[in-house]
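Omission of a single protein chain aside, the complex is shown with its protein chains in their original locations.
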Amino acid sequence: MQIGRTGRAESTRVHPSFPEKTRIRMTADSDHTPLDLSKISVILATDCGSTTTKAIMIERTPEGFRQTYRGEAPTTVEEPFADVTVGVVNSVSEIAELSGRRLVADDGTIIRRSSPDDPDGCDIYISTSSAGGGLQMMVAGVVKQMTAESAKRAALGAGAIVMDTIAANDKRRPHEQIQRIRELRPDMVLVSGGTDGGNTTQVVQLAELIAPAKPRPRFGGEFRLPIIYAGNKDARPAVEAVFDGPGFDLSVVENLRPTMEQENLGPARDRIHDVFLEHVMAHAPGYDKLMTWTDAPIMPTPGAVGDILQTIARRQGINAVGVDIGGATTDVFSVFEEKFNRTVSANLGMSYSISNVCAEAGMDRILQWVHLDMDERELRNRVKNKMIRPTTIPQTLEALVFEQAVAREALRLAYQQHKEFATTLKGVQQQRTVGDVFSQQTSGQSLVDNMTLDLLVASGGVLSHAPRMAQTALLLIDAFEPEGFTSLAKDSIFMMPHLGVLAGVHEQASLEVFERDCLIVLGTCVAAKGEGKIGKPCFKYSISGDLSEQGTMAVGELRRFDLGPGATARVEIQPERGFDCGAGPGKAISREVRGGTVGLVLDARGRPLMLPEETSERRACLSRWIEAMDLYPA
Amino acid sequence: MNGSTGSLRHRMATSLCGLAVVVSAGTALAAPPAPTDVRAADVGFDAGSRIRVEWNAVADSNLAGYSVFRSLTPGEIAAADRDSRVAFATAASEAARKARAAELVAEGVAPEDADRQAEQAAVEAGAAASREWRPETAEGEIRWTLAGVADPVDTTFDVDKLEDAEAYSFGVQAFDRDGAKSPIAATTAPASSEASAFDAKRLPLFLMLALLCGTVLLFISIARRGKPLKIRTIAGLAAVEEAVGRATEMGRSVLYINGIQDMDDLQTVAGVNILGRVAKIAAEYDARVEVPTSRSLVMTAARETVQGSYLSAGRSDNYNPDLIYYVTDEQFGFVAYVSGMMVREKPAACFYMGAFFAESLILAETGNSIGAIQIAGTAMPSQLPFFVAACDYTLIGEEFFAASAYLSGQPDQLGSLKGQDMGKLLVGAILLIGVAMATVAAVTNSETISAGVSFLKNTLLGT
Partner (left out) sequence: MAKAYTPGLKVTPRIAFRSRRLLPIAGKVLVAKGDRVTGDQIVAETFMEGDVTPFNVASKLACTPAEVPTLLSKKEGERVEQDEVIGQSKGIFGFFKSECRAPVAGTLETVSATTGQVLIRGEPIPVRVKAYIDGVVGEVIENEGCVVEADSALVQGIFGIGGETAGPLAMACKDPAEELHEDLITAEHKGRIVVGGARVTVAALRRAKEVGAAAVVSGGIDDSDLKELLGYDLGVAITGSEQIGLTVVITEGFGDIAMATRTFELLAGKRGSNASVNGATQIRAGVMRPEIVVPLADGDGVVASKASEGVLEIGSLVRIIRDPHFGVIGEVAALPAEPAVLGSGSKSRVLEVKLADGEQVTVPRANVELIEG
């Protein structure tokens, strides 16, 4: 186990290749001075999303780095422009207008500052991209729960969407697997399998399945499909022989599972980024130009978000979960005990995929969050109407309540999938004592533990555009069910991707901006784990500091106290028997908490969160909570 | 139930016995009057050998109780007579020897010799006494023996330990506190006991059985209706995939040891069941399963099981019977072979499922030293600690046997597993209650609780 941990810790380093590459590019560019972190004071970053290109400017101010200006423009990957740089220049021009700083040269490139006093240009320019559907990959491994899962983790961690996972034991017959490979059009394929010195036959067999299937890449017909091999080193010659055709571009990296006890995702992840730049980006319209502009490699947006979350978790020594709920997909990132995991729930989203959320969760589960009378048939039609007209926004309170109910279920399902994926390594030898006789646990337990979760960061339309901050906070609490003490925050303007790339270049700047401008702290949630009868005492609290309160919470109660941004308070909790707030069942705990726009939320509704079965009782409960949180206008 | 048997019994008693005949016996003055209307009848719904005697109460303020007598059977009479004759003859012979010896001593014979010389006289006297002996009672007269004593308030008494189909007469005698006794009032007609088709005493046991079977049936029907039955995850079985997966990734084989007992051992059978599962997963993963056996019959059974597994996984062409082979019946010969093979071939996963003895630790330690994931399952309590300490996962006793139901996931099997668990829970609860009651009874000396304990012990759980 211990070995496994070290293996993973290594893999979660923030792109060891970046600083080096940055340096190379810096010295190669004779236009401006080599990179000296102390001299960087104007940073320009863009994120080319599938619909909008967002640019931000970060400047050194007397109090440290701050995000100062931002601009937005539609992304221009598709016709009629078919050149991503047009959107980039448009968004950057908006910043230029606002800041009065000239950023775009006459030839349309980004201006670099010539001296520290230069009023125009920036010191570094970085970018992320998820345009054109992001990075789509297919992964393969021998055993689904082992090397294939490690490969999937590597791909997801690099910011890819995993279209399918092919494994020797995925219960598909070989011809079905080939059929599936043929249907997909991945940007690249990651093949792994076998420990070093382990299985060769099945690894080669996988390669032999993929090669004749000739998966066609998404961009361009002439394009050679990049294949990354990160499996058993003994199988390399055979795999190289199999992919020795005109249609493939094979690159070999270290095994991502050198032993069963060890996972080494770093090399595979880095190679994915390289290939993403060399092949995928190079074929997307305008990216060849954009790549020459940036001072650090362009990263896939989710990969960058993962990086900033890891940096924060590592620097502050905390466990963090980030979620980005979009129209079509929901991304969940987590860092527990320095182990990073990311999942993409492909069909859980709030517009294109809203109907799928309803289908997967079931209308009953969604309606359990609704305290108003709604007609189910009408709702079903509304859901479908939102799906076919995804850009509409809820106009009435009723529509908002329903949309947030759907969001709760989408987030809950996405988090559930994440928990199932973010596990310790499987297939690892266990050490036992006789004392374990009745408590044998299998390997592959989820790393996600809500009790040890310190920070929950939300981003994405339904969360960041909720009319009231309290709605975002309660959405997070209801969907993620944090236990013990958890800080809740939201990404103000979806700046995390920019900061993720920046973290690879200038970690200090990235962290300062993250703390000061990126996150809007909503407050802290204190929740008791355990179950009890509604109305029975759950825990006693006493709060001192900027807020002075004390009292008792009964099971089923939810209470909010104002504790503004920047304010802190010491919260002492004495849970009743069977309830746990972090120190163990029935044990007292005391902690310093941060305030925020929502404040301090005490949650005695129990974990797992159970809503009364009976409709009128449940609605009464919901109404009480809504009142306590001041959630909706009366 | 009780009411109806009571009245039935009463009717039978009345019809069988007429008036009680008062048999005169030596009675003292102011002796209580003899009980009247003594009746005897077989007790219904029992296992036989029991007859109930009833009589009309005696009106006497000084009454201390009733002695209930039964007649001796001819066999008993013969045996008693024989004993009595022997005793009479022995006594006579002993007396004659003593007398003769005294005479001889008086005649000057040494005392040691006198005893020996008196032998002849003793034998003769014994033989004579034996001839002279006559039974106490006349032929055809009832010979009574005391069957028990009833309280003064009782008017019935169950005489048990009787021979079925033997005709018995019963007599009841009242006695008072001064020791005065009434004459024995006897039944008019003899009664005999018989075993009924149903023994009411066993009713609680029957109910328990019905309850246990009922729960099993109930759970089976629940499971069949598609309701998910929650069965605790058995880590050892959940880890089978993981172990086989590990072997696949590492390109090594899976070693399966089915214990060292033959197919007549239930643990071997359970082990073969689990082998089916392991082989199926191995077939899906295309991993190699090696099964050395220490009994030839086990080899045959294992081959058939593994072949079936490969077939059901749709990989019948990958099945290789040569990987399942017989080594030796000799315990340590087998262990030596397996240990050697483990060290040489380093399988990535080892399974030990069956009956194990001293070899358990040798195998498990070897497996541990080669870094294999090990899963053991045995019902040998003495070997469990070794397996738990040296293996990654261990199926303990009951878990091991439940494995086939657990793995099959079929509603019938799961339902019966769940039902059996309920039964075990019930028995456990009764045991706990019994122990608690016995303790309380011992501390408080409460009659009621003692009665409860004896009900639990004798009726519910006992005979």
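Note that the chains take the letters A and B in the order they are written out, and that residue 1 is the start of every chain.
As a working rule, a contact is a pair of C-beta atoms (placed from the backbone, for glycine too) under 8 Å apart; a residue touches a chain by one contact, two chains touch by 3 or more.
None of the values given here were measured: they were computed from a predicted structure.
Enquirer: Which residue, A:Pro246, A:Gly317, A:Gly435 or A:Pro633, contacts the hidden chain when the whole complex is considered?
Expert: Counting the whole complex, the residue in contact with the absent chain is A:Pro633.
Enquirer: Consider the whole complex, including the chain that is not shown, and state which of A:Ala82, A:Ile393, A:Val434 or A:Met610 touches that chain.
Expert: A:Ile393
Enquirer: If the hidden chain were put back, which of A:Gly64, A:Gly108 or A:Pro212 would touch it?
Expert: The single option touching the absent chain is A:Pro212.
Enquirer: Just the residue numbers, please: which parts of chain B touch the chain that's not shown?
Expert: Per the touch rule, chain B residues meeting the hidden chain are 317-318.
Enquirer: Touching the missing chain, which residues of chain A?
Expert: Against the missing chain, chain A presents residues 50-51, 78, 132-133, 174-175, 178-179, 200-202, 204-205, 208-209, 212-214, 216, 221, 238, 328, 347, 352-353, 355-356, 358-360, 377-378, 380-400, 465-468, 632-633.
The rule is short, and it goes like this: only the chains that are shown with their structure count from here on.
Enquirer: For chain A and chain B, what's the span in angstrom between their mean Cα positions?
Expert: Centre-to-centre distance between chain A and chain B: 65 Å.
Enquirer: Which residues, counting only chain B, touch chain A once they are in their complex?
Expert: 235-236, 238-239, 241-243, 245-246, 248-252, 284-286, 314, 371-373, 384-385, 388-394, 396
Enquirer: Within the complex, which stretch of chain A touches chain B?
Expert: Residues of chain A touching chain B: 142-143, 145-147, 168-169, 171, 173, 193-195, 197-202, 232, 257, 260, 426-430, 432-434, 436-437, 440-444.
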